[in-house]
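A protein chain is absent from this complex, but the other protein chains hold their places.
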Amino acid sequence: TKLWGGRFEESVTDAVERFTESISFDKQLYKHDIMGSRAHASMLAHQGLMSCSDRDSILQGLDEIESQIEGGNFKWRTDREDVHMNIEAALTDLIGEPAKKLHTARSRNDQVLTDFRLWCRDAIDAILSRIKHLQVALVTLAEKNEGLIVPGYTHLQRAQPVLLQHLLLAFVEQVQNLLLATCSTAGTGLPIDRFMTSKDLGFTAPMSNSIDAVSDRDFVLEFLSANSITAIHLSRVGEEWVLWASEEFGFLTPSDRVSTGSSIMPQKKNPDPMELVRGKSARVVGDLVSLLVLCKGLPLAYNRDLQEDKEPVFDSVKTVIGMLEVSAEFAQNITFNRERIKAALPAGHLDATTLADYLGIPFRTSHDIVGRSVALCVSKNCQLQDLSLEELRSINPVFDKDVYGFLGVENAIKKFCSYGSTGAEQVASQLQYWINKLNLNRGNDQ
Amino acid sequence: TKLWGGRFEESVTDAVERFTESISFDKQLYKHDIMGSRAHASMLAHQGLMSCSDRDSILQGLDEIESQIEGGNFKWRTDREDVHMNIEAALTDLIGEPAKKLHTARSRNDQVLTDFRLWCRDAIDAILSRIKHLQVALVTLAEKNEGLIVPGYTHLQRAQPVLLQHLLLAFVEQVQNLLLATCSTAGTGLPIDRFMTSKDLGFTAPMSNSIDAVSDRDFVLEFLSANSITAIHLSRVGEEWVLWASEEFGFLTPSDRVSTGSSIMPQKKNPDPMELVRGKSARVVGDLVSLLVLCKGLPLAYNRDLQEDKEPVFDSVKTVIGMLEVSAEFAQNITFNRERIKAALPAGHLDATTLADYLGIPFRTSHDIVGRSVALCVSKNCQLQDLSLEELRSINPVFDKDVYGFLGVENAIKKFCSYGSTGAEQVASQLQYWINKLNLNRGNDQ
Amino acid sequence: TKLWGGRFEESVTDAVERFTESISFDKQLYKHDIMGSRAHASMLAHQGLMSCSDRDSILQGLDEIESQIEGGNFKWRTDREDVHMNIEAALTDLIGEPAKKLHTARSRNDQVLTDFRLWCRDAIDAILSRIKHLQVALVTLAEKNEGLIVPGYTHLQRAQPVLLQHLLLAFVEQVQNLLLATCSTAGTGLPIDRFMTSKDLGFTAPMSNSIDAVSDRDFVLEFLSANSITAIHLSRVGEEWVLWASEEFGFLTPSDRVSTGSSIMPQKKNPDPMELVRGKSARVVGDLVSLLVLCKGLPLAYNRDLQEDKEPVFDSVKTVIGMLEVSAEFAQNITFNRERIKAALPAGHLDATTLADYLGIPFRTSHDIVGRSVALCVSKNCQLQDLSLEELRSINPVFDKDVYGFLGVENAIKKFCSYGSTGAEQVASQLQYWINKLNLNRGNDQ
Partner (left out) sequence: TKLWGGRFEESVTDAVERFTESISFDKQLYKHDIMGSRAHASMLAHQGLMSCSDRDSILQGLDEIESQIEGGNFKWRTDREDVHMNIEAALTDLIGEPAKKLHTARSRNDQVLTDFRLWCRDAIDAILSRIKHLQVALVTLAEKNEGLIVPGYTHLQRAQPVLLQHLLLAFVEQVQNLLLATCSTAGTGLPIDRFMTSKDLGFTAPMSNSIDAVSDRDFVLEFLSANSITAIHLSRVGEEWVLWASEEFGFLTPSDRVSTGSSIMPQKKNPDPMELVRGKSARVVGDLVSLLVLCKGLPLAYNRDLQEDKEPVFDSVKTVIGMLEVSAEFAQNITFNRERIKAALPAGHLDATTLADYLGIPFRTSHDIVGRSVALCVSKNCQLQDLSLEELRSINPVFDKDVYGFLGVENAIKKFCSYGSTGAEQVASQLQYWINKLNLNRGNDQ
């Protein structure tokens, strides 16, 4: 029978029990539920609302239950509704009367929110460590690929040449922002200090934050938003690597450890993990939308709808952790095809902007001159550096023979010098910055 | 080792295997996978691409595997990736060589789509039967509550009186639209006839619809859209019943069979199932958004991202079925509080519009007259029928003593007569329409 | 002053007026509002609820107002709240007393829904014509590119060769499904017949569908779902063309009429319209989500929230029409680079599956043999057709010299023969099917 059954004469129907149960998913809060009950019992004893011997029975009982659960020997019962009631009822079975005093001055609404906040705090830690791990993998990959020039794209059209290291460090930088955003979630939404203080003091006020506390799910929305941004971000990394792994780009080859084959086409080697990183972003966004829809238009304080807040979070966290782990592993298992990339570089007039910089005349005018030079290349099917000085001068007499020091991707790369650009020195100093920041102690052999 | 392992030298990492596996959820397609393989084997034999004895071995083997699965004796293996490979490999273990011929002229991409379409077809049937069941529950509830007048609301402000039956039949009508929309999903998106024809002919073309077939997920998007509309619809029913069950409305009482209590407040009786119906709409919308995000911007043909198409559908179907079942059960377990409703009716000037109709003068003028009459009631804290003829005439001389035949909710209800209105005859004929349509054979005792 | 001002003593604040106004967007319903009022006046006269001369004044007044609006001479007033009140009040200014009778037996809630349904009906027609137009553009493009073989992809990895015509017809086919889905929206959600019947009979029941009619927004949700599916679909076409236009693929070149340049990189030629087709899918999905969130958890009948139903629909329709138009125009303005495609074909072992078919042994065995053949090619950096018969036989003695008739993409294409495949005859007959279906009368000159 239900613990709230006092004024109830009939039990709920099977369909209702099945539809409203939460034990199938909220049982994963067990560790945090027990943690909260320990603190609550200690506080009750400290405040004189419970004897010390009752408290000790409770603490011992909770230890016993925790090891039952971790040993797989705990029997979860659907008729006991949720993780809180399961543990409390098991405690009563185990230690009898003192267990009944544990629920003094707290409601399940308080309890579930405390548990869930503690769980989220751990989840944020787990995500942060994966973000850092991904950064390490990217920096390591950058270190291995010094000097490699690749095309930079906008509109998926070739734009300017960039050092691969520059591009990989852009990923590292972006991932750093995710880390900051996630931390800020922890900061604003999760009253971590309060839990800590509460615990240190052995004190939790009954109904301490009454209305606000039980109805607010902003910390969950913030967490799922941060996860969605991370996931969308990683979906773009996924798209990028999938493109680069295609026959047409051919810039990278994933090792067998991070590729799969086809059941019908024996020649295929698919970069599946990154396709799934791209795809799984969708469920993280779906989880956020679920929570937003859930909370929309709910009247104040607790409504049973809010039971639905947990599964999207569990799913979101599990997915984001998987995406981060697999992205790191992919970075550890790819080889850039230097020869192929080098052969591909001439196409696309990547040096056109450098040429405009060379001219040193008003940009709108030089843009026009270079535009006509490129048009000439297109009609002759050649590169800018293949045009003779006469040809260039026939477009505009401003050209001189030193122009050839600005043409070709190697020359173009050398001309970048401003802060944050893809110039070799700039990139080397950025790389060193990240090696230090991530404490990648490379020893003497580097 | 993987079935596509020919050119692969290393196996994938654990993290990749865990992240990319689908067997944990796609195994629920087993029945439809076996159904598809039976048809495929028959076709191959018919076309002379396989011997009849090989076909018979395969069919027998599939029977054996199906009963293993249903008996819980089948061992699903993650290293065999998905439901298709698990069944095919088990078939090979069981019958040897002939099993290797089964994959002739089909790819896993074809296979999974066929399986999934068949699964969705069954899911649509399951939803349709629950929709009809809900209609039966609502019509039955309407039959039990003849003559009960309740306030009609707009803006959650009282508007005009309506018969409760009229309101319940509005639900039935809306649910009918859901049924039509779901059917239309089945119609446009799911090429059911083709499956049937294919089966009858014992014939499936290899790569039959090559590009279109393997990349298109429109049928899934249509299905999840239909589910979302159903879910949002039910969320509104949930809101309505939760309001009606509140102390403030007090219009209905759910039985103990569909309510729950509070762990801390012994007096509470919460309409949880309908709160959760309202809340669970959120995950159905989230599932739709996941699929839309998933498909957005994918290049043509199969991409591994699309593996993510199944879990949202499984979740959406399970949730919608639960919502429909519980809504029907709630309708079967509520009592309308006739006395309480009757006592509440006078408030809110529900008869004001009827009064405007009475005046028989240009509506904009009568609206103004009635508006001033209501203002007089508000200042006197009385009902329209409590105003004396003199008071009414002081507002406008158009009033005569027959006005009292239009005041009060019972009179107001009687004045409704147009098609589809809440007039008693109209509603009775609507009710009879639905009793017939739903084949509710009530026998002689009614 | 507001038309409902009878019992109100103060007018709303500026901020409230600004926040709640709808005239800035709902004025685009004017044509359908006037259409509805015409039918309503005729019905009222027919039912004896209004004199014929009043009706005639009203009809004449509405004509006058309609031409004022279309001539840009109508003054929309925010203090008159919405399109309905603006037109009704202008009518009163114009013809006096009879105008006040027009609102008999209808509420604004009825009116706005009628207007909106009529508007959506027109919008669906507009979309359907654009879908057909896109099909014509695609079929025309297919006709121009007979015989061109391109790589088929899964996982963005090269899979099998396909005829470009086959691929373009896959688009035509998919777009046909969008057309069916959109039609079905019209069918289930929009009670078109009822409007027509109503109009023919000159009859609309007052409060005809009272509760259901005013609160239900399922037809809007269905429409926005259909638009979202269309938009997501087109986002994939956008992705495809953007990839093909890249330097790396280099399969197509858009004409200057559908490309743009860069303000800084003179050599760039960007396929912007298709990038925006991909990107604008996002707002169509956002519009759907807005409507779903809007309706979630609303209590029955009209709530002012529902005013928010129109802007997302207007935006969705405008965007989808633009996406379809631009997609058609892009198809009319691209050239496939035959030489470049031909040169690219050998890479990727597109004939591997054909080789497996050649072997004629159990598929799982042949998959393995071909896999090892491909591995040999990879190590030798050559194509399958470059392997000598000895080399092939060293892998498995099953090979004979007729194997070379199956290798190379031209041979591979010739081997496709099943219904719906990319074989030349199959594709030609599909193309003819679409030419006929779309009534593309090509005359004798083709």
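For reference, chains read A, B and C in written order, and residue numbers begin at 1 within each chain.
Everything that follows uses one rule, which is that a contact is a pair of C-beta atoms (placed from the backbone, for glycine too) under 8 Å apart; a residue touches a chain by one contact, two chains touch by 3 or more.
Bear in mind the structure is a predicted one, so any value in this text is a computation, not a measurement.
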| item | value |
| --- | --- |
| Touching residue (missing chain; options A:83, A:127, A:258 or A:289) | A:289 |
| Touch criterion as defined above, residue of A:23, A:59 or A:229 at the omitted chain | A:229 |
| Among B:225, B:353 or B:426, residue touching the chain not depicted | B:353 |
| Omitted-chain contact residue, chosen from B:22, B:160 or B:333 | B:160 |
| Candidate in contact with the missing chain, chosen from C:128, C:180, C:282 or C:398 | C:282 |
| Absent chain, residues of subunit A that touch it | 3-7, 92, 97-105, 109, 152-156, 159, 162, 166-167, 170, 173-174, 177-178, 180-181, 184, 187-189, 205-216, 218, 221-222, 225-226, 228-229, 232-233, 235-236, 238-240, 243, 278, 281-282, 285, 288-289, 292-293, 295-304, 357, 362-365, 367-372, 374-375, 378, 416, 418-422 |
| Those residues of subunit C which, in the complete complex, touch the missing chain | 2-13, 15-16, 18-20, 84-85, 103, 106-108, 255-270, 272-273, 275-276, 278-283, 285-294, 303-308, 311-312, 322-323, 325-326, 329, 333 |
| Residues of subunit B in contact with the chain not shown | 151, 153-160, 242-243, 245-250, 261-272, 275, 289, 292-293, 296-298, 344, 347-349, 352-353, 356, 367-368, 370-371, 373-374, 377 |
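What we mean here is this: only the chains that are shown with their structure count from here on.
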| item | value |
| --- | --- |
| Interface with the most contact pairs, given as the two chains involved | B-C |
| Where subunit A touches two or more other chains at once, by residue number | 261-270, 272, 275, 289, 292-293, 297 |
